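First comes the structure, then the notes that go with it.
A single protein chain has been omitted; all remaining protein chains appear in their positions.
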Amino acid sequence: MTTAQPAHGPLHWVDGTMPEFDQAVLRIPIVGFLEYCLRGIGQVVFMNSPITGAFILAAAWTHEPYLGFSGTIGVLASTLTALVLGFDRGAIHAGLFGFNGVLVGLALGLFLSPQWDVLVIVWTVVLSAASSILMAALGSVFGGAWGVPPLTLPFNFVTLLFLVSALQLSRGHLGDLVEPGAPAVTGPEVQTALRESASAVGDTDAVAVINAIFRGIGQLFFLNSLLAGVLIIVGIAFCSRIAAGFALVGSAVGMLTGMALGADGVQIYNGLWGFNSFDAALAIAGVFFVLTWRSALLGVLCAIFTAVLFGAIASIFVPWGLPALTLPFCFGTLTFLLLKGASKYFTFVPPADVVTPEEHLRRARREREALSAEGQS
Amino acid sequence: MTTAQPAHGPLHWVDGTMPEFDQAVLRIPIVGFLEYCLRGIGQVVFMNSPITGAFILAAAWTHEPYLGFSGTIGVLASTLTALVLGFDRGAIHAGLFGFNGVLVGLALGLFLSPQWDVLVIVWTVVLSAASSILMAALGSVFGGAWGVPPLTLPFNFVTLLFLVSALQLSRGHLGDLVEPGAPAVTGPEVQTALRESASAVGDTDAVAVINAIFRGIGQLFFLNSLLAGVLIIVGIAFCSRIAAGFALVGSAVGMLTGMALGADGVQIYNGLWGFNSFDAALAIAGVFFVLTWRSALLGVLCAIFTAVLFGAIASIFVPWGLPALTLPFCFGTLTFLLLKGASKYFTFVPPADVVTPEEHLRRARREREALSAEGQS
Partner (left out) sequence: MTTAQPAHGPLHWVDGTMPEFDQAVLRIPIVGFLEYCLRGIGQVVFMNSPITGAFILAAAWTHEPYLGFSGTIGVLASTLTALVLGFDRGAIHAGLFGFNGVLVGLALGLFLSPQWDVLVIVWTVVLSAASSILMAALGSVFGGAWGVPPLTLPFNFVTLLFLVSALQLSRGHLGDLVEPGAPAVTGPEVQTALRESASAVGDTDAVAVINAIFRGIGQLFFLNSLLAGVLIIVGIAFCSRIAAGFALVGSAVGMLTGMALGADGVQIYNGLWGFNSFDAALAIAGVFFVLTWRSALLGVLCAIFTAVLFGAIASIFVPWGLPALTLPFCFGTLTFLLLKGASKYFTFVPPADVVTPEEHLRRARREREALSAEGQS
C-alpha cells in the first residue's frame, strides 16, 4: 500500500492516492504528519488518500463531536507511536499505522462513558498507541509467512481485550452498550421487520433499505447515520469510483444476507449487517484482486460469508456482552485473500503494490499490451 | 494425497487407491465427477478410494435416508464449487474438496430441523460450498508454512459458525440438539455406567464395549449405529487393512480414555469418545507416519490426547450448546503431525505423497533395499 502513482484526468490532484499532493506537503513537517494521519483514516477502507480521510473525519465530527475528537486522538496517538518506536517510514507515511488507531478511538468513544472524561481519554490514547505495537507484531507474522496484511485485527484485539477486562475494573468506565447475558435460542422470537428501534413501526421499504445500506457504511466508523454513510461514500469516490461502488454493493449484500437468514430487523436497519460486508467486498473486488467479473463475484461471495461471520461472532460474544467490531471483516477478508494461490482465475495484488482499483486495471492492461507487443516482434 | 499407486494381489482392482479404476472412469465426464465425490467421502478417513466412500455413503442412507441425502448434496456442492472456482484439479480429483462438504451435509442433516425442508437444504448446499473456499484458504496457510494439511477444520469452522449464529436467526432452523447452558462442576454427579440412554439400564460389558467401539466409528459421520460402524470398517478395509485395524484400536482407546477419566457412560456407549480418537490414530499410525512399532505407539498416544481434547472442547462449548464435532481430531492430529521434524524416530509422509499405509511400508522397504544395494556396490 506504499506505492503511490500519479492519477489521470482533470481532477488528478484529488483523484487516486495523490502522490503530487504528497510531495508538496511533505516539505512542511507538521502538515506532513497530519497528512499521514488523514491517509490512515482513509486506509480503513483501503484508500491511501487524505481526501477520503478528511471526509470520514468530517462525518464523525458532524455526527457526534466526541466521536470525532476520540477518533482524532486515536489516529494521532497510533501514528506518533509508530514514529517514536522507529517502525517502517514508508508504511507510516501510507497511513498503515493510523487506521487501527482511528478505529480504537471511535470504538472507545462509543463504548466507554462518560464522554470528555479525562480517564476515558487516557485509555483511548494508550490503547490507540498499543494498536501500533500490535500492528507491527502481527504484520511480521501475516506478511512474512502468508503474504497478507493483518487488516484491522490490531484494533479488534486491543479494543475487545480492554472492554472485556473493564467488566471487572473499577476504572473501566464501561458504557451501557456492553451488557453480558446468557446465550439462548432466541431465533424463533426474532422480529425481522426493518425498523429503527424496537419500539418504532416499520418504515416503508425503500426508506428502510436506503437506511440499512448507508448506515451500513457509517457503522464501520461507529457512525449510525445516513448522512455519515453518504459523506464516507463521497470521500471514497474521490479516491476510487470502483471502490465506492463495491462499498454500496457490499453493504447491500450484507443487508440481504441478514434478511435471508431472518436476522433482527432493528440490527439490519441500523447497518449492523452491512459494515463488515462492505469493507470486505471493496477489499476483494478491486483492491487485492484486479477487477474482473470473476473477482467482482468473489467480492459478493466474500460479503455474504462475512455477514454470516457477523451473526456468528455476535452470538459467540453474548456471554460477555461484547460487540463483534470488525472481526467478521478480518476473518472473512483474510479467508478470501488466502485464495490468492489457489485459483488461476484471480490476479492477486501483493499488499506492497496496492494503489487503487482503477490503477490496478491500468497496470494489468499495460502488462497485457507489453506481452502482446512482445509476442508480435 | 494425490499420487495413486497400483496395488497388488488378486483384489487389486478394489484395493488401495484404485488408480486403474480411476483411469477407466475418467473418460466418462459425469461418472468421473461422481468418482471424485466418492473419493472425497473416503478421504474423511484418509482413504483415497471410491469403494470406501461408497460403503460410508451406504451406511448413511441405510441408517437414516435424510442423512444420506444431506451428506450426498454436501459432497456434490463442495466438489462442484472447487471445480467452478478453478482450484487444483489433482486435489479435487483425489477428493480433497469433498471430505469437508460431506461432513457439513451430514452434520447439518442432524443439527438442523425439520428434515427435507427447502431452506435447510439451501443452507446445506451453501455451507458445503463455503467449506471448499475455506479448504483452499486454510490449505495455503497450513501447507505453505507448516507442511501439514488443514484436515477437517473447514468443516468445523463452517458448521460451528452457522450453528452459533442460528441461535439468533429466525430462519436458522436449529434442532433440539443445540441447547445452550451454563458451565458448572457436574463431575461428581456423572453416571459412568455404560448404557444407551439416561433412562436405560446398563448393558452387559461385552455388548456395551462393542457398541462403544463401533458406534465410535459411525459417529464420525454422525451415524449413531453399530451397523454403520461395521459398514465403515469394511469400507476402510477394502482400501487398507492397516487403517481399518487402527480405526478400531483408536476407537477403543478413546472409549478407554473416557472410562479412565470418569466420563458420562451414555456418551461413551454412543461412541462420542471414540470417533475423534479413531480418525486420529489412523492418521498418525500408518498414513502420515510410516508404520513402525514406535509410530503405532504414537498413534495410541494421539488417540488418548484427542479423547482428552474431546472432553475439553465439549465443556468449552457448553454456554452455546454447540457440539465438539471433529475439532478434537483436528487439534490432536495436527499436534502430533507437527512432531515430524522433532524426532528421528518417525518417518513423515508429506501430504502430497500419501497413498495407503501398506504402500508407505512398501516404499520404505524399497528405499532401504536401494540404500543397502548402493552400500554393497
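Residue numbering begins at 1 within each chain, and the chains themselves are lettered A and B in the order written.
Going forward, a contact is a pair of C-beta atoms (placed from the backbone, for glycine too) under 8 Å apart; a residue touches a chain by one contact, two chains touch by 3 or more.
All values derive from a computational prediction rather than experimental measurement.
Participant: Going by the contact rule already stated, which one of B:Ala182, B:Ala198 or B:Ala373 would touch the omitted chain in the full complex?
Facilitator: Residue touching the chain left out of view: B:Ala182.
Participant: Can you say which of A:Ala60, A:Ala130 or A:Ile284 touches the chain missing from this structure?
Facilitator: A:Ala130
Participant: Who touches the missing chain here, B:Ile121, B:Leu167, B:Leu194 or B:Leu309?
Facilitator: That would be B:Leu309, which touches the missing chain.
Participant: Extract the touching residues of chain B with respect to the undisplayed chain.
Facilitator: 145-146, 182-190, 192, 260-264, 301, 305, 308-309, 311-312, 314-316, 319, 334-345
Participant: So which bits of chain A touch the chain we can't see?
Facilitator: 85-88, 130, 133-134, 136-141, 144-145, 160-162, 164-172, 174, 178-180, 182, 319-321
FYI, only the chains that are shown with their structure count from here on.
Participant: What is the distance, in whole Å, between the centres of chain A and chain B, each centre taken as the mean of its C-alpha atoms?
Facilitator: The mean C-alpha positions of chain A and chain B differ by 38 Å.
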